[in-house]
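Missing here: one protein chain of the complex. Every other protein chain is in place.
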Amino acid sequence: MTGETLLALLVCLPFLGSLAAAALLRTNSRVLAARMSGVVALAGLVMTAFLYPAVKRGPVRFEVEWLPQLGLDFTLRMDGLAWLFTMLITGIGLLVVVYARYYMSEEDPVPRFFSFLLAFMGSMLGIVLSGNIILLSVFWELTSIFSFLLISYWHHNAAARDGARMALTVTGIGGFCLLAGLLILGHIAGSYDLDAVLAAGDRIRAHPLYLTALVLILIGALTKSAQVPFHFWLPNAMAAPTPVSAYLHSATMVKAGVFLLVRLWPALSGTYEWFMLVGIAGISTLLLGAYFAMFQQDLKGLLAYSTISHLGLITTLLSLGSPVAAVAAIFHMMNHATFKCSLFMAAGIIDHETGTRDMRRLSGLLRYLPATGILAMVASAAMAGVPLLNGFISKEMFFAEAVETHADSFLDRILPYVATLAGAFSVAYSLRFIHVVFFGPPPVDLPKPEPHEPPRWMRFPVEFLVLACLVVGIIPGMSIGPFLHTAVVSVLGDRTPEYSLAVWHGINTPLIMSTIALVGGIALYAVLKDYLARCDDGPPLFRHLRGQRIFERVLVTVSWKWARWLESRLGTRNLQPQLRLVATAGLLAGVVPLYISGFSPRPPAFGEVDPVFAAIWLVGSVCAVGAAYQAKYHRLAALVLLGGAGISTCITFVWLSAPDLAITQLLVEIVTTVLILLGLRWLPKRSEKVDNSVALAARGRRFRDFLLAVGCGIGMFVFAYAIMKQPVPDAIASYFLERAYSEGGGRNVVNVILVDFRGFDTMGEICVLGIVALTVFALLRRFRPAPDSIEKPEQQLIQNAFDAERPERSAGDTVRDYLLVPSVIMQWMFPVVITFAVYIFMRGHDLPGGGFAAGITMAIAFLLQYLAGGVRWAEDRLRVLPLRWMGTGLLLAVATGVGAWLLGYPFLTSHARYVDLPLIGKAPVASALLFDLGVFSLVVGATVLILIALAHQSIRTHRVRAIEASKAEEA
Amino acid sequence: MTPLDHAAGLPAWAAILVSVFLIIGAGLTVIGTIGFVRLPTFYERIHAPTLGTSWGTGGIVMASMIFFTVLATRPVVHEILIGIFVTVTTPVTLMLLARAALHRDRAEGNPDVPSEPPVPPSAAVQAEKA
Amino acid sequence: MEFVLALAIGIMTGSGVWLILRPRTYQVIIGLSLMSYAVNLFIFGVGGVKSNAAPLLGEGVDIAALADPVPQSLVLTAIVIGFATTALFLVVLLAARGLTGTDHVDGREQPK
Amino acid sequence: MLPYPLLSLSLVVMWLALNGFTLGQLILGSIVSVFASWGMAALRPSKPRIRKWHLLPKLLGIVLYDIVRSNIAVVSLLFGGGGHKRRSDFITVPLDLKDPTGLAILAVIVTSTPGTAWLEYNSLSSTVLIHVFDLVEEAEWQDLIKNRYEKLLMEIFT
Amino acid sequence: MSHTILFWSVTIAQFLLAAAMGLAVFRMFRGPRAQDRVLALDTLYVNSMLLLMVFGIRSGEVVYFEASLVIGMLGFVATVALAKFLMRGEVIE
């Protein structure tokens, strides 16, 4: 197996393992999931080890094209640094799996846990192995997602949920910024390939967008590594199960940020901006983290703040821009991982055995947990920087670098003091951890009263890590030395400095600083000891300044309260403002381009006004304005006036040479009027007296609407006039006129356009009508009248009462007499209108008319019978099956169109010819007529369906009432 | 635009006849609507438009028939259909509308309209038997 | 001719816009109808207006003098679609009235 | 096949009036009229029985004449003529005609004639309420309707 | 000659009918009762029909005839519905 495939397998294996573990979700195989995870981690470790010889020679690359045109490829690349981190991730991963196998409760659904853990491991490996910076950001985000899932593993606990969400939000913000930063970086470098980016360092640092990219990338890195001011999520993430804390929040994920800084160190570092930004973040984190750690009462809280502080240390080192500092940074990342992970595990054991992590309740555990206690002590000592442990060496390197001058700024000047002070804090909290937990009197009322040593294999990981601390601390050059060197060379290349990992460098400034820190730390603890035993959680000055609370409050305020306020301000759920906006937009869209381009309307020529035509529109305008005026209180009047405007429109169509339009408009108007009347019955009564419009605001609104209406009116007027005065360029019109007869076989050009040239439009149009009819039908099937319209109309009540109170009359006499004579005439009109419909249909192709007009006419014939006799009478006699008409119509239209295929022509190609018929002579037969028949059929069906559906509502409520009445009688 | 160029060849007698019918028809119609506007009560007003629907329409139908018949030199009679339909349908609307008005007036207790007609005794007796 | 027609279009648009901005569903449907009249006339008008030049072919008809048939066919389609949507809107407003008890466009009487 | 021959015939005539007379149109019109009269048959209207065909033209003549006359009368009334103060009022006319078609024709006649309007038919009392534009003598109008129109109609129908 | 006579008579007739339409709309706007408005609409329909017929004479084309016929034959349907609405409070029972 080659190195490349090993590399790919290394990244994929954890994900496959994750899926496999997820598949175990339904089973009870807890142990199986743990074993499988262990095998995966072990396999990763072994593979990594095998890769070392190749990596030592130079980076191993694995490439698969993903989005090559944009430079995003699935490139994996293992160099020394990546190798070191891979070892860390897989190695500690293995230990954590072993630990978790015993840590997690018997009842826990652990397959889920291991599934997430393995996926996280894969993502983390992805980060360190990415050879493409965008791919890196992909894995970066994946670690955020899986850490969210891991922290919230016990999601029934509010703390876990909140902690998880905060971690995700903070690192998510960082991730988005990181992506943007990396994009800029990639474009400056001309490639997203890591090697190319690292090689383009000079160009990057000189680019005007350098600072932008730097800031964005730093936000990503600093949030992930919990640096001030983004540190607050980490302590809250401690709600996670301890293995998660040990793995993610000490050894791996929080290292991703500093890892990235190391990774991009050759490309980004060395500038003043870098020094200041990274330095300030690092130094403040170093100090504040250590300070906060001293005052924690929760074991994991202490470790969390300690982690923050140590990450600050690493960041500070990286800020310095000196190669030796970079070496120290890499080295300290490893060291911190080992001792902090072991400490978390130890804390987990303590928690597991005693049931609490509160240092105020813990005491004297050494007698119960001697082995764990000793291990914790060694690890703590490493954390405190005690000689002969790994933490000491890297800390010495840090102190050495702290006294060097790098950019000659105030940071340089304060750094030695800060470093020493932080060192002292670190000693103090380490000491406190050991002293409080393991020494002193035996604990009283622990949740679990009899603590004892954990199972053998649960302690094993701690033992192993502590051993590593010792080995590295005592013989650094023989243990980690070569591997560290490979890593350092991979980062620094030919800038690799001379450095020494020796334990003893003689008495020098760093050693003096260490001594001061050690002594100062012990003294500090001695002073604070009693206070700490009693005080509340958190440092004195900042106790109430809890990052979590602030974050939650800010988040709720911004993302919820402000958002809701803004949503209601910037949007609306009411219709009127929406239509107002649409009207305004339409007006502006028409006017602004004309205004910008300097359009000047032509002056009107009054000479050509036909006075009769003007009179017609005087009538029409009065009707339109009258309808607008009356529509609120006098609905019927408005409807009648609307009819007046419609009639004027009709006359206009005739006047201006559009007889087809006139006929269609008239027929449509008749049906529309009846439709609206059918609906009017269900609207609430409205009387003018309840006018509440005197309010000033309402008047203001009306005035605004009035202005808008006038504006739209004037706009349309000007626009219409301008365009009517502009003769249409004859691009297509004459084509239709020329060929309607010769090729379309009809003299009515409009009809030929409708059924032939643009028959496809007509097909769509009848579909619209059909759809609407179906929708109307569906809606009315569920129609439920408002309570105040269920009762019969007042007129009917009066007339029924009249019939009822006279002995000689029976119910319904009034209406029977009312319709007796008219219905006779209306019935006799039925065959007449049918004949007329056929007439309109037949002549359509040559003269005004056509399928649509005929269809509506036919529908009116039916409507008339419903008017004359009512629903029951009409349906007793006429069985109209509207859906059949509609379906037939649509299919007929399509079939006509498809028929052309048989002759090798496109859809809707028409064929017109004259046939000789006996007695009659030549008669035109056009396939378009068949199409028009389809239109006719659909229009009849749809119109009748709409009308009938509406008309049926009256008798439906009658039925409901009848049922109710009979029920009341029974009762 | 000069309308009626097509009518230049129309014989004078036809032109006069057409004109007379046109003026009569349009005149009756407009007189009807004047009455419609001026008359004081609804029941009086319903009489006015019937001028338009009877001989108002008749006049213009006649004018149109004569005009096109002479112009096309063959009988053009389809306008008669308009006359027939208007004559047949107008009473329907008037009847329905007037009866509706009657109801509304009665419901409001308007004293100017007659109440329901008295029932002859025979009918009352029959109803009681039933 | 054009002037009168344009003015008519303007007045009907204005009346329609005023109505669609009103709070009652009935006002809106009347407004929409008025607006669709206006728009139909507008479409019709863009072809240029000609009197007594219906696009009907016969012997001796001068094609160049005939009215543009394209806008006419567009208006026909628009009329049909307008008819359909008016019917639909009517039924929806009835259904809304039935379900909410009010004929206010927002389905409640006093919008805040 | 032809439930209403007179109707079918009228429809053919209407068809020809609309389309012009050709043999083709006659055939087409006949087909259409057959279908249309089937439509009418579906409505199951009360079938009118026309006994005396020859009286129809007479009725038509009378009505046309009356319409012309009352047109003139109403126009002169509207212009303040008529020589007396116009009084319009309602009258009730008892009718013997029961056939709905006959009643419909009577209603059409009364209403088409300017000056009279058919308002309300009461089937129980067999009376009709008529509004008269210029009511000089109530009995005169009753007589006009009963004897001039109803009698003729009774002869044609039943 | 014929042309002049016809021109004037057609023009006068159109004016008269347009005036009639105007009067009908006046009544429509004014009311006072719903029945007046409905009757005004019916009148407006008839007047428009006549106007279109006169327009047919003016243009010498028979193609506008159908529009008039539609009004003559079917215009009453809307009015019937309106009247029935006034009488019964609903159009189809």
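A, B, C, D and E are the chain letters, set down in written order, and residue numbers restart from 1 in every chain.
Going forward, a residue touches a chain if its C-beta (ideal position, glycine included) is under 8 Å from a C-beta of that chain, and two chains touch if they have at least 3 such contacts.
We take it that contacts and distances are computed from a predicted model.
> Just by its UniProt name, which of "Glutathione-binding protein GsiB", "Monovalent cation/H+ antiporter subunit D", "Branched-chain amino acid ABC transporter permease" or "Hydrogenase maturation carbamoyl dehydratase HypE" is the chain not shown in this complex?
Hidden chain, UniProt protein name: "Monovalent cation/H+ antiporter subunit D".
> Quick check: which displayed chains does the absent chain contact?
Among the chains that are shown, those touched by the missing chain are A, C.
> Thinking of the whole complex, not just what is shown, which of A:49, A:196, A:209 or A:955 touches the missing chain?
Per the contact definition at the top, the residue touching the missing chain is A:209.
> Have a look at C:5, C:20 or C:57 and name the one touching the chain we're not showing.
Considering all chains, including the one not shown, the answer is C:20.
> With the missing chain put back, one of A:483, A:633, A:873 or A:907 would touch it. Which one?
Candidates A:483, A:633, A:873 or A:907; residue touching the omitted chain: A:907.
> Of the residues A:57, A:367 or A:564, I need the one that contacts the missing chain.
Candidates A:57, A:367 or A:564; residue touching the omitted chain: A:564.
> Given the full complex, what residues of subunit C touch the hidden partner chain?
Counting only subunit C, the missing chain is touched by 20, 25, 28, 32, 35-36, 39, 42-43, 46-47, 70-71, 74, 77-78, 81, 84-85, 88-89, 92-93, 95-96, 99-100, 105-107.
Just so we're on the same page, only the chains that are shown with their structure count from here on.
> Please flag the chain sitting at the greatest distance from subunit D, going by CA centroids.
Most remote chain from subunit D, centroid-wise, comes out as A.
> Most C-beta contact pairs, which chains?
A-C
> Based only on mean CA positions, could you tell me how far subunit C sits from subunit D in angstrom?
Centre separation, subunit C to subunit D: 39 Å.
> Using mean CA coordinates as chain centres, what's the gap between subunit B and subunit D in Å?
Comparing mean C-alpha positions, subunit D is 13 Å from subunit B.
> Residues of subunit B touching 2+ other chains?
Answer for subunit B, listing residues that touch two or more other chains: 3, 34, 46, 53, 78, 81, 85, 88-92, 94-96, 98-99, 103, 116, 119, 123, 127.
> Using the touch definition from the top, which residues of subunit A touch two or more other chains?
639, 653, 655, 659, 680, 795, 799, 808-809, 818, 821-822, 825-826, 829, 832, 847-848, 950, in rising order.
> With touch defined as at the start, can you tell me which subunit C residues reach subunit A in the complex?
Interface residues on subunit C, with respect to subunit A: 1-31, 33-34, 37-38, 40-42, 44-58, 63-64, 66-70, 72-73, 75-77, 79-88, 90-95, 97-103, 105-106, 111.
> For subunit E, which residues count as touching subunit A in their complex?
11, 14-15, 18-19, 21-22, 25, 28-29, 31, 34, 37-38, 40-41, 44-45, 48, 51-52, 55, 63-64, 66-67, 69-71, 73-75, 77-78, 80-82, 84-93
> Within the complex, which stretch of subunit D touches subunit A?
By the definition above, subunit D touches subunit A via 4, 7, 11, 14-15, 18-19, 22-24, 27-28, 32-33, 35-37, 39-40, 42-46, 100-101, 103-104, 107-108, 118, 120-124.
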